[in-house]
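Omission of a single protein chain aside, the complex is shown with its protein chains in their original locations.
By written order: A, B and C. Residues from 1 in each chain.
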Amino acid sequence: MSTLRLKIENLFCERDDRVLFDALCFEVNAGEVIQIEGQNGSGKTTLLRILSGLSRHFEGDIYWQGEHLDHCAPAYRESLLYFGHQPGIKAVLTPRENLRWYASLHPDMHLDRLDYALAQVGLSGFEDVPCHTLSAGQNRRVSLARLYLSQAPLWILDEPFTAIDKRGVAEQEALMAAHAEQGGSVILTTHHELAMGDKIRRLNLDQLAGTL
Amino acid sequence: MSDSMPNRPAGDVMNTECRVDGPFWGALKRELLLSYRRKSDLVNPLIFFLMVATLFPLGVSPDPAFLADVAPGVVWVAALLATLLSMDSLFRSDFEDGTLEQILLSPQPLYLVVLAKVLAHWMLTGLPLTLLAPLLGVMLFLPSDGMWGLMLSLLLGTPTLSLVGAIGAALTVGLRKGGVLISLLVLPLYIPVLIFGSAAVQGAVTGLPLGGYLALLGAMLSFGLVMAPLAIGAALRISVSG
Amino acid sequence: MNFESFAEFIDMGGHGLYVWLSYGIALAVMVINVVNPLMHKRQIFSEQARRLRREKQKS
Partner (left out) sequence: MAENKWLPRWFYQLASPRWCYDITGKLLPIFVILTLLTLVTGTVWALAFAPADYQQGNSFRIIYIHVPASILAQSCYMLMALAGAIGLIWKMKVADMVAKSCAPIGASLAILSLVTGAIWGKPTWGSWWVWDARLTSMLILLFLYLGVIALNSAIESERTAAQSTAVLALVGLVNIPIIKYSVDWWNTLHQPATFTLTERPAMPAEMWVPLLVMVIGFYCFFAVVMMLRLRNEIIQRERRSRWVRTLITG
């Protein structure tokens, strides 16, 4: 069994006349947690959007389990959980409704664990209140609850810990470590100092771009 | 992931709760629920529809004979503008809160999700407009023979308006000044629907057979149903990518 | 030749205004279409030249 998941070859991307990254090559294997580092504006979010398949403004090749991303997009989306800048939560819907809608988009979600997941992110008792009554952090937690429901092996998380308190961060981090242990892969950006330290592979965009 | 999660609710208790909707029904239900929670968005196009139709007697002439003459066109133009008015928000709120990204990253066929969204939009604007149209017909002295033609033509024509408008909405979703732009892009494309729609009403008033017009409107609708979601999906991927 | 004299040619059988107006506008549209990209080209060149000079000074 190959443990290779995602292979990025010769990625080139420029934005507003500025080269963000060039000839960027790396691999993501099963059981790895990769943290993308870099200053503001170094292209962390752009990179994650490219990897998720949202942004197509790049040159180069991305392979998912040996197959070019252009040819296996549906399969790739099935194995991907993406957490973007916006949490993707409808303010007028309740956490339960929001997550149920996610399940209609990702049919392999464990919807039966919904209450458990919401309890894990500290939202038990808030299952049926509209999300606009919740705080920003709680809204992001609703979206993070997907991590407990999903079966996707690859997680791409853009600043998942923004507006989340310390205890929440520790719990999410533990979840990521467990996910990696079970053979999943995580690619994330964060400004938090992560406790799992040595288990993480770091990828510094500043060094790669030679701007630092 | 392991199956040994604690606190796992017993399957039979939560059975109905756990049934996952397909992409089409999931999206449709969500849209309807969303607009149910924001009722004001629902009635605004209808009020607009009514107001535009009121402007004509005030602005041109309250003469019943004249109004009866222009009624088919006025009702159709008002319906067209009312549809356009609500079009801009179709994808915008999804774009702003990040749910559009999640839709695009779903393994489910985008075609179905988009179709569900457009269908929901039609159910919340086109359908009420159709039901409200006889009221406008009465206000504008449309002969009662024309009422059925009016309602049937709106019933077949407004879904096409929603489908075509959604293409414009998808193309402008990432832009701040999308509202005006969308009318500019979409209005020329609305012209055939307007022509055949108002002609159908006129035909009904004068007692001509309607079948031909309605068949043309139906043909445009079925063509739109097949092609428009593809264009909308492509436009959404492009807009979000930028 | 369809016309007896130059004056008749200009008059166009009473439709001179319309005919010459049309041809005049056509000429104007064509000239604008050609001049516009040429001006744009000059602008691009001077802009890029300035940018290159600026970059050279920096480095």
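Going forward, a residue touches a chain if its C-beta (ideal position, glycine included) is under 8 Å from a C-beta of that chain, and two chains touch if they have at least 3 such contacts.
Keep in mind that what you see is a predicted model, and the values were worked out from it rather than measured.
Asks: Tell me the shown chains the invisible chain touches, ordered by label.
Replies: A, B, C
Asks: Can you tell me which of B:L127, B:L185 or B:L225 touches the chain that was removed from the display?
Replies: Touches the omitted chain: B:L185.
Asks: Kindly note down the residues of subunit C that lie in touch with the hidden chain.
Replies: 1-3, 9, 12-16, 18-19, 21-23, 25-26, 29-30, 32-34, 36-38, 40-41, 44-45, 48-49, 51-52
Asks: Give me the subunit B residues in contact with the hidden chain, please.
Replies: Residues 164, 167, 171-172, 174-175, 177, 181, 184-185, 187-189, 191-192, 195-196, 199, 220, 227, 231, 234-235, 238-239, 241-242 of subunit B touch the chain that is not shown.
Asks: Contact with the hidden chain only, please: which subunit A residues?
Replies: Missing-chain contacts on subunit A: residues 10, 12, 17, 19, 22-23, 57, 59, 210.
The criterion applied here is as follows: only the chains that are shown with their structure count from here on.
Asks: In subunit C, what residues contact two or more other chains?
Replies: In subunit C, nothing touches at least two other chains.
Asks: Of all the residues in subunit B, which ones touch at least 2 other chains?
Replies: Not one residue of subunit B touches more than one other chain, so the list is empty.
Asks: Applying the document's contact rule, which stretches of subunit B touch subunit A when the two form their complex?
Replies: Checking each residue of subunit B against subunit A gives 1-2, 5-9, 11, 14, 17-18, 20-23, 25-27, 30, 33-34, 37-38, 96-99, 101-108, 113, 237, 240-242.
Asks: Which of the residues in subunit A come into contact with subunit B in the complex?
Replies: 52-57, 74-75, 77-78, 80, 82, 84-93, 97, 100-107, 109, 111-116, 119, 130, 148, 151, 179, 182, 184
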